[in-house]
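For this view, one protein chain was removed and the others were kept in their places.
Per-chain residue numbering starts at 1, and chain names A, B and C are given in the order in which the chains are listed.
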Amino acid sequence: MKAVKVLYFASLRELLGKSGDTLPLDVEQTALTIWQTLNPNSSLPESCLIAINQEYAAADSIVNAGDELAFFPPVTGG
Amino acid sequence: MKAVKVLYFASLRELLGKSGDTLPLDVEQTALTIWQTLNPNSSLPESCLIAINQEYAAADSIVNAGDELAFFPPVTGG
Amino acid sequence: MNKVNIHPAPFNPWREITDFQETNLQGLCNYGATATFVGTMRDFNEGDDVAEMELEHYPAMTEKQLQSIIADAEQRWPLQHVLLSHRVGLIKPADPIVLVSVWSAHRAAAFDACREIMEALKHKAPFWKKENLSSGESRWVASNTPGFSED
Partner (left out) sequence: MNKVNIHPAPFNPWREITDFQETNLQGLCNYGATATFVGTMRDFNEGDDVAEMELEHYPAMTEKQLQSIIADAEQRWPLQHVLLSHRVGLIKPADPIVLVSVWSAHRAAAFDACREIMEALKHKAPFWKKENLSSGESRWVASNTPGFSED
């Protein structure tokens, strides 16, 4: 069965105590739904950024099996 | 007797065929008057820049004996 | 010719520009302007002494985002070359963190593009800084300082 690979970075990774998850996925779902499934006790932080296959996306963007989904705090590089 | 040292640069130097003049100076005069005395056959070009003691000045700025007076075209460095 | 480098170890930005020019611009006489920015780690931030910094990133996305930032700039200005380097890992004060270098025929495009690339990188590239303070405390940097003077 196909799955979605989920990644967490920086303060979010530390907050959740994990750097990623793998979620089996039958039908497409939104990024938010996937977060809620994987992290039922933590609401998605308001400032959280989302990327699907390394491109910025929104909470209601559609994620398909095989995609790479990432959640992370505001970036602070440079 | 004291004098004013006059310098010409770049295209103005080539136009006049000289890089400088020395003019004995009894009383203070304007930069324009000094130009007219030294170059009776060439009117001061409109775009000409003027410096007195290496600071920008105007055609009616006063020049004293001992000063260094310079005439030059618009600058094109950098 | 564009180049993106991610450095897990200290790098010398001036040597990197020199090498890039020797490799890619040898014999070229068409560029008149090179605008460059180097960001360096300070030992002081928000009132505290910073002993070191950990720079985390999202490798697969970093490269894509940096290339996309360069492509956006190339749409807006006539650029000849862009060199973009960023440090990751454990960083010490005075270490260079980021290098943006832009070559163009004229200075207006070089200045504009260098600054815009730097701002885009600050807002879009997936890097995160964690400061280890001299006091022993650690904290994630919450947001970037503004890129333009408030006037």
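Everything below uses one rule, namely that contacts are C-beta pairs under 8 Å (C-beta built on N, C-alpha and C of every residue); 3 or more make two chains touch, one makes a residue touch a chain.
These numbers come from a predicted model, not from an experiment.
Partner chains of the missing chain, restricted to those shown and counted over the full complex, are B, C. Summary of contacts with the chain left out: across C:Leu66, C:Ala109, C:Ala125 or C:Val141, the touching residue is C:Ala109.
Here the missing chain is touched by one residue of C:Leu66, C:Leu79 or C:Met118, and it is C:Met118. Think of the hidden chain as still there; on subunit C it touches residues 12, 14-15, 17-18, 27-44, 77, 93-94, 105-112, 114-115, 118, 145-149.
Remark: the residues of subunit B touching the chain excluded from display are 7, 9-11, 51, 54-56, 68, 70, 72-78.
The rule is short, and it goes like this: only the chains that are shown with their structure count from here on.
The largest tally of C-beta contacts between two chains is found for A-C. Averaging Cα coordinates per chain places subunit A and subunit C 27 Å apart. Rounded to a whole number, the gap between the C-alpha centres of subunit A and subunit B is 73 angstrom.
For the pair subunit B and subunit C, the distance between C-alpha centroids works out to 48 Å.
For subunit C, residues touching at least two other chains: there are none.
Touching two or more other chains at once is no residue of subunit B.
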